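Taking it in order: structure first as structure tokens, then the write-up.
For this view, one protein chain was removed and the others were kept in their places.
As written, the chains take the letters A and B, and residue 1 is the first residue of each chain.
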Amino acid sequence: MSDAATASPHHDDPQFLKEEQKKYFTFMNLAFLMTALTGIELVIIFLPFPGSLLIFGSLIFLSLVKFVGVIFWFMHLIYDKKLLTVIFLFGMTLAAGTATALMFLFSESHVDQELPFYQEGLIQEAQDESGP
Amino acid sequence: MSSPAAEAHAHAAEHPVEHMPTGLNTKKLIMWLFLASDCMFFGTLITTHLIYRKIYANLGVDPIEIFDIELTTASSFILLMSSLFMALAVSAIHKGNVKSFRWNLIGVIVFGGLFLAGQVYEFNHFVHYSGLTLESGTFGSTFYLMTGTHGVHVALGILWLLSWLIYSYTPRFNSAEHAIDVETAGLYWHFVDIVWIVIFTAVYLIEYV
Partner (left out) sequence: MKSETTFQSTTMAPPVESPVHEPPVDRPAGRPRSNIGLVRPDGRGFLVDWLTTVDHKKIGIMYFVFAMGFFLVGGIEALLIRAQLAVAENNLVSPQTYNQLFTMHGTTMIFLAVMPLSSAFFNLLIPLQIGARDVAFPRLNAFSLWTFVAGAVIINLSWFFQAAEALGWFGVAGGHTDMVPAVGWFGYAPLTMTEYSGIGTDFWIFGLQVLGIASIAAALNFIVTIINFRAPGMKMMRLPVFTWMTLITSLLIIFAFPPITVALGQVMFDRFFGTSFFNVEGGGQPILWQHLFWIFGHPEVYILILPAMGIISEILPTFSRKPLFGYSLVVFSGAVIGFLGFAVWSHHMFTTGLGKVATAAFSLLTMAIAVPTGVKIFNWIGTLWGGRIKFSVPMVLALGFIFMFMMGGFSGIMHSSAPADAQQQDSYFVVAHFHYVLIGGSILAILAGTYFWLPKFTGRMWYGSLGYWMSGLVLVGFNLTFFPMHFLGLIGMPRRTHSYLEGTGWQPLNIVCTIGAFLLAFGILLFLIDLIRTVRKGPPAGNDPWDGRTLEWSIPSPPPVYNFAKTPVVKARDALWADKHGSSRQKLGGVESGSHGIHMPSNSWMPLVASAGLLLVGVSMALKQAGVPFCGYLAIGGLVITTVGIYLWALEGPGGYHLHPRPNEGGARS
């Protein structure tokens, strides 16, 4: 059965040990890269282009890179059977698609601005009540 | 120790061929399926938050005033490091290096704990200094439920890994047999990390653009 293929001990298989050693460096490099990306993320939001599509796009791109880094290397997807990637990306795509559709379905113009919480800023009030 | 969601078909190796060989480990397969399903779970939580941010963009709480982005960045870094340790722990146990496995696992647990501590500090700060509570309109509701649920996932992950750490000192522990269980727990841990990668961008950073 398949369990045997992946779970059996490889302790003294030199080929296996060499590969694991290579993985070690891959993981390290990836972690450094992702740390750097997180740093960049923090810096670019303070760049003086408020509301810029470029910054917005970069943020999405950077987090996507981190995301891909974790699932493919830390979570071994590139070393594993393709089906696992298919399963996960299916769930991911479904979630992203549903989220996108929902974001389009809601807009500020649908909100009844006559509602009391809107007029009185009630949402705010809860915050003001309990100051420091 | 085999976790409940990862109860193996025991003695598989000693039986003759019983199944179509798919090359997929049963425990890893169920974990990946669970994670795919969890995408919908966190997707819904995050989307709820974003929807209310979208329709009440100019109403109520101004997140920039309460967020402490440096702290959150540090938290993100911490969780990232824990993920690195997790990957190394899995690699170590596959190599049969129990000592290195334990140290790396301790690294994961410590960094996971730090992340949680950061979250406790953050929540505490929000409640007491910014007055943001569960009852502060939609922002308080969606923010706390989403990040809180993520925090619970982290806490469960810590509990799971801590159990493995303790179990690794018992006589039943066998690195060859249990490597796959640890790897499965690791998948869960990394997933919690990627959820945070998404939350960090979609909930925190975006507010500053």
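What we mean here is this: a residue touches a chain if its C-beta (ideal position, glycine included) is under 8 Å from a C-beta of that chain, and two chains touch if they have at least 3 such contacts.
If you're wondering where the values come from, they're calculated on a predicted model, not measured in any experiment.
Colleague: Name every displayed chain that the left-out chain is in contact with.
Modeller: When the entire complex is considered, the left-out chain reaches A, B.
Colleague: Decide which residue listed in B:Leu29, B:Ile69 or B:Ala202 touches the omitted chain of the complex.
Modeller: Once the missing chain is taken into account, the touching residue is B:Leu29.
Colleague: Tell me which residue among B:Tyr56, B:Phe85, B:Phe126 or B:Phe191 touches the hidden chain in the full complex.
Modeller: B:Tyr56
Colleague: Which listed residue (A:Phe25, A:Phe46 or A:Phe104) would be found touching the missing chain in the intact complex?
Modeller: A:Phe104
Colleague: In the full complex, which bits of subunit B touch the chain not displayed? Write them out.
Modeller: Per the touch rule, subunit B residues meeting the hidden chain are 1-11, 14-20, 22, 24, 26, 29-30, 33-34, 36-38, 40-41, 43-45, 48, 51-52, 55-56, 59-60, 134-135, 137-138, 140-142, 144-145, 149, 163, 172.
Colleague: For subunit A, which residues touch the unseen chain?
Modeller: Touch set of subunit A with respect to the missing chain: 2, 83, 91, 94, 97-98, 101-102, 104-106, 110-111, 115-118, 122-123, 126.
The rule is simple: only the chains that are shown with their structure count from here on.
Colleague: Note which residues of subunit B are touching subunit A in the complex, please.
Modeller: 8-9, 12-13, 15, 17-19, 21-29, 32-33, 35-40, 42-44, 46-47, 50-51, 54-57, 59-61, 69-70, 73, 76-77, 80-81, 83-84, 86-88, 91, 94-96, 128-133, 135-140, 175-177, 179-180, 183, 186-187, 190-191, 193-194, 197-198, 200-202, 205-206, 208-209
Colleague: Which of the residues in subunit A end up touching subunit B in this complex?
Modeller: Of all residues in subunit A, those touching subunit B are 1-11, 16-17, 20, 23-24, 27-28, 30-31, 34-35, 38-39, 41-42, 45-46, 50-52, 55-56, 59-60, 62-63, 66-67, 70-71, 73-76, 80-81, 83-84, 87-88, 90-92, 94-96, 98-99, 102-103, 106-108, 110-111, 117-118, 121-124, 126-132.
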